[in-house]
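Missing here: one protein chain of the complex. Every other protein chain is in place.
Chain lettering (A, B and C) follows the sequence in which the chains are written, and residue indices restart at 1 in each chain.
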Amino acid sequence: MHSIDLSKYNCRTDLIIEKDRVGIDNKHYEENGIGVDVMKKDNNSYVTISFKDITDKENFKNVENIFIKELKCLLKSYISDNSKIMVIGLGNSRSTPDSLGPEVIDNILVTRHLFRLGDVEDGYLNVCSLKPQVTGVTGIETGDMIEAVIDKLDIDLIIVVDALAASSISRVNRTIQITDEGIAPGSGVGNNRKELSCKTLGKPVIAIGVPTIVDAATIVSDTMHYLLKQLSYKIVNINSAKNKLINEKYFDYSKQNVIFNESDKEKVLGVLGGLNDDELKTLFEEVLTPINYNLMVTPKEVDYIVSKLGLLIGNGINKSLHYSFNPTK
Amino acid sequence: MHSIDLSKYNCRTDLIIEKDRVGIDNKHYEENGIGVDVMKKDNNSYVTISFKDITDKENFKNVENIFIKELKCLLKSYISDNSKIMVIGLGNSRSTPDSLGPEVIDNILVTRHLFRLGDVEDGYLNVCSLKPQVTGVTGIETGDMIEAVIDKLDIDLIIVVDALAASSISRVNRTIQITDEGIAPGSGVGNNRKELSCKTLGKPVIAIGVPTIVDAATIVSDTMHYLLKQLSYKIVNINSAKNKLINEKYFDYSKQNVIFNESDKEKVLGVLGGLNDDELKTLFEEVLTPINYNLMVTPKEVDYIVSKLGLLIGNGINKSLHYSFNPTK
Amino acid sequence: MHSIDLSKYNCRTDLIIEKDRVGIDNKHYEENGIGVDVMKKDNNSYVTISFKDITDKENFKNVENIFIKELKCLLKSYISDNSKIMVIGLGNSRSTPDSLGPEVIDNILVTRHLFRLGDVEDGYLNVCSLKPQVTGVTGIETGDMIEAVIDKLDIDLIIVVDALAASSISRVNRTIQITDEGIAPGSGVGNNRKELSCKTLGKPVIAIGVPTIVDAATIVSDTMHYLLKQLSYKIVNINSAKNKLINEKYFDYSKQNVIFNESDKEKVLGVLGGLNDDELKTLFEEVLTPINYNLMVTPKEVDYIVSKLGLLIGNGINKSLHYSFNPTK
Partner (left out) sequence: MHSIDLSKYNCRTDLIIEKDRVGIDNKHYEENGIGVDVMKKDNNSYVTISFKDITDKENFKNVENIFIKELKCLLKSYISDNSKIMVIGLGNSRSTPDSLGPEVIDNILVTRHLFRLGDVEDGYLNVCSLKPQVTGVTGIETGDMIEAVIDKLDIDLIIVVDALAASSISRVNRTIQITDEGIAPGSGVGNNRKELSCKTLGKPVIAIGVPTIVDAATIVSDTMHYLLKQLSYKIVNINSAKNKLINEKYFDYSKQNVIFNESDKEKVLGVLGGLNDDELKTLFEEVLTPINYNLMVTPKEVDYIVSKLGLLIGNGINKSLHYSFNPTK
């Protein structure tokens, strides 16, 4: 079995934030069942909001409120009353799982043209928006278009929204990430892109991302992990009277630690049991890729979810920027 | 480990055809890399067309030609020059992976209203179409709407198109199925539906389906299977000079038989190695369902694929029914 | 000039309500600048709500409130707590000026399927919806489809929504009409249709219509009429100091009576001055039709307007039927 090549090739770091899991000044809190992680490292902030279900009306409101609170907090050191802001929706409007960016833009309140006319009430900032579409559709490198427009319009702050690939099945459509580090190449749903950050654009870039897709290898390696957790849970609770009353399909073992040692793991999962998470993912990529089954997939409710997320993030940005904004829509 | 409950609960038979894999009179042929299986059982025919890539122009043409040939063959015992035919596109037009049916209908050439006016050239049959939408959107049980309209319009033959859930990752968007058995309850992407068949509607029903979604548990159990195949391939070919020249990521082991005996399997996969396909799927369902991760997923290119499949099946139906049909579009 | 053929051919009566302008029991009231005419004749009621601008948020609310009040009033003799109601959106969803019906349906809250499950709160009626599309798209005569479904589902009341052709430029997108007489053939934007009424369907039919198109001949004859009004206004007010201060482009002469006698009219408009409204329209039809310029047209903002009207009428129906309905959307 030693012929399996387990040399870790660098796992794609899908989520902006996870690549630096070990920051300093980490903070975690929960509100209404929604988890928030705030991490600071090298002068950048990384916020991850984790939730269960955005389609529930009440939960939607709660997630929106946290999103606004955290976004405002991040924005406050970057904007003043005279800031010129551009909100950019990356992605392909014709491909639903990649259309989060354009969808958000459809919900953005723009005011730049009104500022030109000198006729804007208090409580509104100078905001414009851009949907650059993807290179395959326009022939234009997205980064080039953005650079050109940013310079010409003398923009002070960029907010960029994009759909991401998830590094774990648990993240898909259940996480919003915000960072002032900008967006890294290759993190989006489509093909590789130029880095969009203060370093490349010369202006601060707030990136907002939601993982909407995940690859098959990740699903498989995550499942191995959950299998060990479930077995651990069962062993630990084997004699619990309570559990005997619960239908096995519904007990929640998600917070159970894995209790197996290495040799136990191999007993359960054979060779697989001896591999760590990254090795497992690499292995499954090597199994699925040659036969074209390492599909990038998205949950079947993607149309509904992306529309809801587009509304939440779009209105969230509006409310974070314009304190007079109050949609009755 | 014996605490894992492996009682097979009845696995959902997603694909119309696979539930009766063992028919009589089976036939298999290949054409331009496209596989065709025709099975007959209890006076019903089941056709499965398997292909790799519908987005390639040439392949599209080839798949379309086979689809037309097989559909015509199936239709010929059910239609005459005077038949009144209704093509029904099941599914939800607002949910991309479930919108194949409505998408096909958008490509159907209808003539019923022209027959009323008595003004139709030779080579066209009497055809109308229906998109019943899903019950959650209309409040109406789909089967009731179809029954009502079929009776009122005195329809002789129903062709029903639907998106399906796949029983294997290899099927997703790579299989078209045709059968004169009708469509079974619960086989579609949406919720359970009434059976649509000659038995329930009193008229012959040709069902055309394409699996566009698959669940996570299926992805995982399929991957276990492919892992064993790949290992077998490597062992068998371990000293092949040829293989040393090929990048591991690109060798094709899909036709390799698994060479391990039961005890070998357990060495590789531990407890998992001792389970058969159905048991594996059941196990992974039991792991993923309680924590809501047994997602039904669809490949991220779903918009493009469904649009291509809608065109192929729509025009394929047109050409099968109207021999004078010749689109230049 | 006597060669002009002025034989009035029967002018298409586009608006449901205007064909019987002289009813009994007429009532007119105004609220927030919105006019309401209620007419009763032969046991039928005809309500016309006239407004200026649906795109203004406040006005939208006001029109919606009146619409709900009048619709409830009309509905109350037709529904009970156990009524099974179907809302039908006529028209072609692919043609914006004809898509009002389908657009309304997208906003209808359906409950029929929930009643089946026996699980509906108080304050909701049993409602389902149907978009029959147009005959050119389905091959099916719309009336046939409706009849079939009404019977099968044992519907007690039908509410049908359609886009209409206006008989006057002043009506286009500025009028909502409600009647319990049903909908007459040929009144819609598309081609002729079967009558949908209690007489043809055996169940009460409430029709809701908005004129979204008007033909060129109507625009021209209306303009002749407004020209005479404007001239009258100028003559009457020729020495008004106030008028001298108003930019001519903005004075409102719409309520001015025409003060010319027949011979004056001919002086201003020549032969045209001797014709009444119907004769004028006929004349212009005869001028424009042979050269294909009697276009049916719609204001260029049609996408926005139809979307707003669809929301207003859809939510208006929801609130009229379900007293517990309270969208936060």
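Quick note on the criterion: a residue touches a chain if its C-beta (ideal position, glycine included) is under 8 Å from a C-beta of that chain, and two chains touch if they have at least 3 such contacts.
In this text the structure is predicted, and so the values were computed from the model without any measurement.
S.K.: Specify the residue from the set C:L71, C:V302 or C:I317 that touches the hidden chain.
M.R.: The missing chain is touched by C:V302.
S.K.: For the chain left out of this view, which of A:S45, A:S95, A:T111 or A:N294 touches it?
M.R.: Per the contact definition at the top, the residue touching the missing chain is A:T111.
S.K.: Check the options C:K76, C:R94, C:R116 or C:K199 and report the residue that touches the missing chain.
M.R.: Result: among the candidates, C:R94 touches the missing chain.
S.K.: Against the chain that's been left off, what residues of subunit C make contact? List them.
M.R.: On the side of subunit C, residues 1, 3-5, 52, 94-98, 169-170, 172, 189, 213-214, 216-217, 219-220, 222-223, 226-227, 230-231, 234-235, 238, 248-254, 266-273, 283-284, 286-293, 295-304 touch the unshown chain.
S.K.: Mind listing the subunit A residues that contact the chain we can't see here?
M.R.: So the residues of subunit A touching the missing chain come out as 110-114, 116, 127-131, 133, 135-141, 144-145, 147-149, 151-153.
As a convention for this text, only the chains that are shown with their structure count from here on.
S.K.: Rounded to the nearest whole Å, what is the centre-to-centre distance of subunit B and subunit C, using the mean of the C-alpha atoms as each centre?
M.R.: Roughly 46 Å, centre to centre.
S.K.: Report, in whole Å, the distance between the mean C-alpha point of subunit A and the mean C-alpha point of subunit C.
M.R.: Going by mean C-alpha positions, subunit A sits 47 Å from subunit C.
S.K.: Whole-Å distance, subunit A centre to subunit B centre, using C-alpha means?
M.R.: Each chain reduced to its C-alpha mean, subunit A and subunit B end up 32 Å apart.
S.K.: So which stretches of subunit C touch two or more other chains?
M.R.: Residues of subunit C touching two or more partner chains: there are none.
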